[in-house]
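Here's a structure for you.
Only one protein chain is missing from this complex, and each of the others stays in its spot.
To keep things simple, chains are lettered A and B as they appear, and every chain counts its residues starting from 1.
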Amino acid sequence: MTALDEKRDAPLARPAPHKMSWAWLGVMPFFLFAFLFLIYPSSTIVVRSFQDSVTHGFTLKNILALFDNHYILGAYWISIEISLLTSVGGGIFGFLLAYAAIRGGLPSFMRSSLMTFCGVASNFAGVPLAFAFIALLSPTGLLISWLRALGYNPYFHGFTLYTFWGLSIVYMYFQFPLMVLIIAPAIDGLRREWLEASENLGASSFQYWRYVALPILLPSIMGTMILLFGNSFGAFATAQALTGGQINLVTIVIGSQLRGDALGDPGLGYAMALGMVVVMALAITGYTVLQRRTERWLR
Amino acid sequence: MRRGNRIWSWIVMIIGILYFFLPLLATFIFSLKAKLGVLSFQAYANVFHDPAFVYNFSYSVLWAISTIVVGILLFVPTAYLIRLRVPKLRSAVEFITLLPFVIPAIVFVFGLVRTFSHPPLLIVNSPALLIAGYTVLSMPYMYRSIDTGLRSIDVRTLTEAAQSLGAGWGSILFDIILPNIRVAILSGAFLSFAIVIGEYILAQYLAKPAFAPYMAYQIQQKAYEPAAMAIISFALTWAAMGIIALVGRGNGQAQVGGGH
Partner (left out) sequence: MTHLTLSNICKQFAGTTAVEDFNLEVEKGEFVSFLGPSGCGKTTTLRMIAGFEVPTTGKVTIDDTDITYQAPNQRNVGMVFQAYALFPNMTVAQNIGYGLRIRKESKTAIKERVTEMLALIHLEKKGNSYPHQLSGGQQQRVALARALAIRPQVLLLDEPLSALDAKIRVSLRAEIRAIQKKLGITAIYVTHDQEEALSISDRIVVMYEGRIEQVGTPFEIYNFPQTAFVASFVGTLNTAPAEVVDPAKHLLKIDGVQLESAEMLEDKHAGDKVTIAIRPERFNFIAQERKANILDCQIENITFLGSVVRIQLLIGSNRFYMDTFNNPFLELPKIGDKAQITCSREAVLVLKA
């Protein structure tokens, strides 16, 4: 600070300058850490996506190659499909579940137990989750053997645990609990007086949902579904453990690229990773925008 | 509520409960079948007597504890100073703590491995890199938990009150701030614990001993022991969440985790 600045400031109106620099020093370790282990490695991906792997000059070759490679496009497509399916499906089911527990007239302990279950289930993922569903839905799994005993074997009707539909069912296990956890405050924010005011003005409960409750909840529901989309889009360990890397998801492809240049082109690997970050960033932005909108309403 | 609604609520709830418990039930039953013809805890005994399990699991616990310690040392002072002294850096910090949400774990590890496997930054084999990675992955939960804790106690007023009573910085931090955000730190710590124990990608690609990669490997080798490990892993997650719910009772905030 210059002497001129000091004159302008009223004495003691704000912390003395040397205290300010102490505070700056105090937050430095965090920023140093974040730069070294988060921002620098991440920016490496961005930089190398636009870098020729031989000459190190600037190029759009890697990005363009993404759109030419049917294998990679296919991986993106399957990842997007599975994320759409499980975010919408998990979102709808999670919403119904949260609504049933909070406003469905169930005993109140149901709500707190559901919240604890969902806290566990949304964190119970990866390898053990994959195994739990192998125990349930593999050809020798518990549910399949029950169904076989009833004379119906889903494996004779095109079902397998290790491909698209099977993986979707497994993903739902952490998708709908996440929906419950995030949407619950929004449902709590739905004030009872709105229902009463609506009834008082002559509306049926369908009309209440059509004109009041759904419009109020829709941004939260959509926003949370977007978050679920990202949650599933970035998932790796569950799919890897379940299918042993046999399903062609973006994360799996990046995993095998990391193990040993499986795409045969390092630049392409970076571009693929960058593509994931872009999709995730879009998702988080969408979520934030929608979340802001509801916060205004549900204060 | 009307009667019809309640029936629907029960139906939805029962489907949810089945979805939640059936895979666990299947795993549990399967884990008891290690001895032919009888139900036994043989698989669990095998797991606990397997030196490889003990070795990998102990390392996971070590990683988890290190991550929690690093996280607390790094995030508590930062969150406190950001709230109190340098609020202009607030949005920068929020952006950074959200980044691990935006960057999928596999992409993050990809970047980490590629960055630190060339000189002069050849530390890909150091456990420090693994712990740093875990700290990043648990950052959204740990930092946010601490920040929420600080927000709920109104640090500014507390700090000013303590200062007006003559307290120095050390006393403010250790007598006033830390005891009041103990619950928030604990929930962040247990959530981090659950995340690190279940985390597969980092240890796998940095080739370090850990529970999840070991279990993934066992799935291909054995049948009943992985089932037992899945149940153990589930019980640990449950315990961590249960402790969070227990210590956090009253401020009733559900934690949302990750690591899929």
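Note that in this section contacts are C-beta pairs under 8 Å (C-beta built on N, C-alpha and C of every residue); 3 or more make two chains touch, one makes a residue touch a chain.
Please read these numbers as outputs of a predicted model, since none were measured by experiment.
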Could you tell me which of the visible chains the hidden chain touches?
A
Of A:84, A:147 or A:216, which sits in contact with the chain we cannot see?
A:216
Based on the whole complex, identify which of A:21, A:140, A:204 or A:246 touches the chain you can't see.
A:204
What is the set of subunit A residues that contact the non-displayed chain in the whole complex?
191, 193-194, 196-204, 207, 211-212, 215-216, 296-299
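Going forward, only the chains that are shown with their structure count from here on.
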What part of subunit B is in contact with subunit A in the complex they form?
1-2, 5-6, 8-10, 12-13, 15-16, 19-20, 22-27, 29-30, 74-75, 77-78, 81-82, 84-86, 89, 92-93, 96, 98-116, 129, 132-133, 135-136, 139, 191, 194-195, 198-201, 205, 212, 215-216, 219-220, 226-227, 229-230, 233-234, 237-238, 240-242, 244-245, 254-260
Would you mind writing out the residues of subunit A in touch with subunit B in their complex?
15, 19-20, 23-24, 26-27, 29-31, 33-34, 36-42, 44-45, 48, 93, 96-97, 99-101, 103-106, 110, 114-136, 141-143, 171-174, 176-178, 181-182, 184, 230-238, 240-241, 244, 251, 254-255, 257-259, 269, 273, 276-277, 280-281, 284
